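A single protein chain has been removed from this complex, and every other one stays in its place.
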């Protein structure tokens, strides 16, 4: 059994809490959150004890931390946990600032602890199958990747104000997926963003609708399209074109029921949002993290992946302003 | 918490064991199986204690039994459990003999205990959604029901020899689904069976390939097609035609990945067999059973459903021999 | 160029007229119909001359007749055309009476003329592809065939009164398709019919909703389901199960457009009725007929096919009354 502490009792923290609570290899010891009600809700469901960060990290039996707290706290918690020799699972982004990100990752590297970044989509059964089939050369060499990633509805202005902006909160997952599928690092990135959905984004200098193009040194290309609103539900699709064909992974629907009537033939909308769509991914990424703790191997999605995705976010922010294909300097 | 005893540590018993083991309202106390190895496997996974039937049933704290043992033992265990006042979940069929079935159900009725029959497909999310939409009159009045039900591969001759034949082991689920969807009891049934897949079935006087037609008093019709082999995996589909349209529920696939290449556009095969396809159904039927124990209400799928499906099996066996539309006498 | 006469200027006659009018190998000489307005409409569109049957058949340059007139006239026209040595394309059924059918086919055989029966669905691109792939053993040996065949809406009572009943007007196509796909002649047939859609059918002693099961000598099985109403449009599907897989052919839709919105994901309904769905089939069966005239070979769908499908209709009528698996005597 592995003793865990969870930092953060919000929406994403609750998802992790449920998986920690039912995992046969986990003893879910501590929940840390400055908001007592949120912490108590998770404590009640799982039996985890509410403590402060220091208490948790000081417990020599604690082996692993899951960091799902506010973005600005990630780097400090990860750094402290690394210094205590804990295995670290950290939600993305590590930090909105590259300098702080690098400092945190240096502390992690120095401590030599297991570090996994929460790019959960890598563990989606369909995306994982697609990736494996790419690796098996089922469609030859990759030439173009097209990623569709659209949230069901915009966030409230309050939630937005506390975040890192759409590119660093939402597109970062797509940037990681692009890196994962292209088979080469992107070296140039173009971005354009608009305000078409909710004025709250524009008021914060952010975009609610965006398109991206990347290319690698050999000329492979990737397009991403984003919107903060999809009336039909969470839209998460991947399309990869190779020299010998195309692989696609589509959305997931709650049932297979289809109705034919005087109007149309209709099926279910996609699952509503990430909690439903990526339920299996969150469980699988925890399995992977625990497997790494047991074997001592670094996770497949680690510190460098977190850092490089952030650098793509920076390039995207620059390109959206410059209107240029921005070089990417890792 | 509700104390459970599971009878039967075979394939279907293992499915129930896993669900009992992870259910937050269940204390999985006892496993009963005459085969020590099978029982030990489940005990090791779940912490259930291996006991004999009498010991389990004599425990006054035991509230519920799940009967997933050999078919011929169902009626005796259910009768004994009823006499001890336990809530009973019984895999289908209750017994291969209608007389013994009736005697068992009389004991259950006399004891007034909760009794649920294991028609798990009623709890499949897609079939349940289809049924609800029928009830909501989305396609008006039901006119025809078409049920496709095909196993991935034939059973071994040993397994067959111990069973009740294809109609009572396999089609019984389809008969229950037909009753569930037609909205009226079938009053006539036609069946024809062939030996096209495996000579083992014919040697036992059984069929490996069959078609059925039923009708209700008002003239609603239902077709079922069965085979013990589907090279592409478990094929479980429903199609309902009503006065204002058609509702269909299809198979489930492991991923949404699609490949387009020089040969074709191809997607995943359906999930392999009932353990995978009906994983959610088994969990949901247990939830329903537990909810009934808590509220004291009889389950939606109870003794009468078990009995009537068996009567349809009898009519099917008669029709396959007589070549006639056989009347159904409940 | 081949000189043609068309008998019948109704709906199906109009479909044939359009194809005759645009076929590069056809000189569309004559249209025969007792209803002057109908005949004139076709004459105006195609340049065909309105004549009586005798005039047309007496023309020694006339090589071919297409018989799309009222059912009761088919046998007489075909017999007369055979005696004049014309190639004959005859809409199904040849006659509602088997005795008259046999007499007509005897005259055709004696004359040795080309005779094709209008089972157009054999020429549907999807059904033809499915049949070829069956012949190529893509799914091994055929075991079960399932045919869905549902008209968009019931006919008027006037139209019904002049026809041969649903089995001989509608199911006859499905019987032919069953024979075409089973690879063996059906030897037993079960039918049941209901009155669920329109009382007009019942008043005429007919059925508007029906199900059928057939089997061949080796035990292959076929199910057909029929309705005279499908609110979503013409429903024409085939599913064949073989020892190594399943082949299906579905409906055709007017466009590939799909909408995703807050309600559902929806696509087009199937094409409305046979004129739209089988447009390519009608053109292709004419091509086949002309090819046979040119080469002197008998068509792939000939006199025996017309006769055997009628015998299946007779067995179905008998079974719907007897409630028995009726033997089929060709």
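The first chain written gets the first letter, and so on, giving A, B and C; residue counts start at 1 in each chain.
Assume a residue touches a chain if its C-beta (ideal position, glycine included) is under 8 Å from a C-beta of that chain, and two chains touch if they have at least 3 such contacts.
What you see is a predicted model; the values in this text were computed from it and never measured.
Colleague: Among B:27, B:72, B:100 or B:269, which residue is in touch with the absent chain?
Modeller: Going through B:27, B:72, B:100 or B:269 one by one, B:269 is the residue touching the chain not shown.
Colleague: Of A:211, A:253, A:275 or A:318, which one is in contact with the hidden chain?
Modeller: Hidden-chain contact among the options goes to A:211.
Colleague: Identify the residue among A:24, A:99, A:205 or A:219 that touches the chain left out of the display.
Modeller: With A:24, A:99, A:205 or A:219 as choices, the missing chain is touched by A:219.
Colleague: Which parts of chain C are in contact with the chain that was left out?
Modeller: 22, 125-126, 129-130, 133, 138-139, 244-252, 254-262
Colleague: Spell out the interface residues on chain B facing the chain that's missing from view.
Modeller: 230-232, 253, 260-270
Colleague: What residues on chain A make contact with the chain left out of this view?
Modeller: 141, 143-144, 146, 148, 150, 188, 190, 192, 194-197, 209-211, 213, 215, 218-221, 223, 225, 227, 229-232, 235, 241, 243-246, 323-325
To be clear about the criterion, only the chains that are shown with their structure count from here on.
Colleague: Would you identify the chain whose C-alpha centroid lies closest to the centroid of all protein C-alpha atoms displayed?
Modeller: So the chain nearest the centre of the shown protein is B.
Colleague: I want to confirm something about chain B and chain C. Since they are copies of the same sequence, is their interface symmetric in residue numbering (over half shared, so same) or not (under half, so different)?
Modeller: same
Colleague: Averaging over Cα atoms per chain, report the distance between chain A and chain C in Å.
Modeller: So the centroids are 58 Å from each other.
Colleague: Provide the C-alpha centroid distance between chain B and chain C, rounded to the nearest whole angstrom.
Modeller: Chain centroid spacing, chain B to chain C, equals 41 Å.
Colleague: Would you please write down the residue numbers of chain B that are in contact with two or more other chains?
Modeller: Expected reply: 244-246.
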